[in-house]
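Dumping the structure here so I can ask a few things about it.
Omission of a single protein chain aside, the complex is shown with its protein chains in their original locations.
The chains carry the letters A and B, assigned in the order they are written, with residues numbered from 1 in each.
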Amino acid sequence: MSESIALEADGLGKRYGANWALRDCTLELPAGSVTALVGPNGAGKTTLLQLACGLSSPTAGTVRVLGLSPQEDAHALLPRVGFVAQEHPLHRSFTIRETLKLGRKLNPGWDDAYARERIERLGLPLGKRIAKLSGGQQAQVALTLALAKRPELLLLDEPVASLDPVARREFLNTIMEAVSEDGVTVVLSSHIIADLQRVCDQLVILSGGRAELVGSIDDILASHRLLTGARGDAEEVARVHAVIRESHTGRQTSLLVRANGHVYDSRWELHEIDLEEIVLAYLGYGRSAEPAPVPIEEAASR
Amino acid sequence: MIAFHLEARSGVPTYLQLVQQVRQAIRLGVLRPGDQLPTVKEVVGSLTINPNTVLKAYRELDREGLVEGRRGIGTFVSDELPTTPPDGVRELRAGLQRWIDRARASGLDDESIEALFADAVRPPAVSRVA
Partner (left out) sequence: MTWVAWRQQRTETLITVGILALLAALLLPTGLDMASTYHRNGLAACLGPSASLSCRQAIDDFGARFDSLNSLIAWFTLVPGLIGILLAAPFVLQLEHGTYRLDWTQSITRRRWISGKLGLAIVVGLAASLLFTLLTTWWRTPLVHLEGRMDASVFDSEGTVVFAYTLFGLGLALAAGAVWRRAVPALIVGFTGYFAGRVFVDTWLRQRFIAPVRATWSASGPSPANYRHAWVISEYRSDKVGHPIAPLGACTGSTGAKRIIDPSCIMEKGTGYMHAVYEPASRFWALQGIETAVFGSVALALILFAAVWTNRRAA
């Protein structure tokens, strides 16, 4: 059933003028999953999210959300998708009460009791103006607005980028609650990778408008290994496994591989690596530009 | 009641960390047969982690026979645990001590001993790559 896939992109691309912000993006995100969308600024994260919620339309390829087209089926889809844009825009002159009223007026499926209960739990007075709230409080109000329409899919564009650590943890906690209580599917983009391993179960790495890696985080952690060993070349390893990053120092070579099966090679020491290291490797960090020249004595002794 | 903690920058998947902590808690007697594990909601609230992760961990523990889920109530430590008999543990302990003495006698320092040991005992995730 197509609805077990919450978000599906097929060769999806978006061009602004001469520049492809997103290119050839193909992925499937299962319903009920929490997906991290990571990548440097300008990688296409915002573009992908905006295509998914219908704020922009594809130049190439297709995107289907909950089995529907965000452009053609906007009327049917909008009540089922919650979106918090970058910088969590809110009407600054509105009070919290008026902001909730906006949600109530513009969403047929609005759950006012839920919204008020959340605001109360956050300890925010309804009569306070949005402009007077802190960044973390504004983010929580924006999230309340998105959740109170009881969406099936929640899209968040860099929601915690400007929040302090406490606000960040509280924000993510709210999302996790919504996932555990209502089974909401979540896609959140971030260039802060630290939180994502605990919160997300799927990962999409975007770089330069392309999807470099898509998969479940558990599988990714289980299949990626750091191989260290004496100075040598990666050819033999590369024949069997995918070498993501290769770096050489004077006496040692490190290879970050996506293992295709078990790594049987006594020359290499295996290490597990955390998600951030894997992501950075895919984004091109830490690569040696060229292999460093081998010292003369070692070359002679070979 | 067990309190979970997370090593966020670990190469070990989150669900596995939870599984390992439950196993350890049972081994040490912190969790006894019949004790209730925290609910998914409680773990999510205290750790801010994905509820799917908790479910996956509990499913794995259920598969290993360490816990059982009672629908509508919660997840509980099994009344019958597949434990190694106490004699077996003592014998293993003694053998291990002898091995350590031999390793030290041949000149290995503690760190090298630990590295050797870790190398031989890889966590299940790595062997599963095979």
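Just so we're on the same page, a contact is a pair of C-beta atoms (placed from the backbone, for glycine too) under 8 Å apart; a residue touches a chain by one contact, two chains touch by 3 or more.
It should be emphasised that the depicted structure is a prediction, and the values quoted were computed from it without experimental measurement.
Asks: Taking the complete complex into account, which shown chains does the hidden chain touch?
Replies: Every shown chain touched by the left-out chain: A.
Asks: Which of these, A:20, A:83 or A:171, touches the one chain of the complex that we don't see?
Replies: Only one listed residue reaches the unshown chain, and that is A:83.
Asks: Among A:28, A:98 or A:170, exactly one should touch the missing chain; which is it?
Replies: Residue touching the chain left out of view: A:98.
Asks: Applying the definition given at the start, please give the residues of subunit A touching the unseen chain.
Replies: Residues of subunit A in contact with the hidden chain: 16, 50, 53-57, 74-75, 78-79, 81-83, 85, 87, 89-91, 93-94, 98, 101-103, 105-109, 142, 145, 149.
We take it that only the chains that are shown with their structure count from here on.
Asks: Taking each chain's centre as the mean position of its Cα atoms, how many Å separate subunit A from subunit B?
Replies: About 30 Å, centre to centre.
Asks: Can you tell me which positions in subunit A touch subunit B when the two form their complex?
Replies: Subunit A reaches subunit B through residues 32-34, 169, 172-173, 176-177, 179-181, 194-195, 197-201, 217-218, 221-223, 225, 259, 261-263, 270-274, 276.
Asks: Given the complex with subunit A, which residues does subunit B contribute to the contact?
Replies: Where subunit B meets subunit A, its residues are 6, 8-15, 40-41, 44-45, 47-53, 56, 122-123, 125-130.
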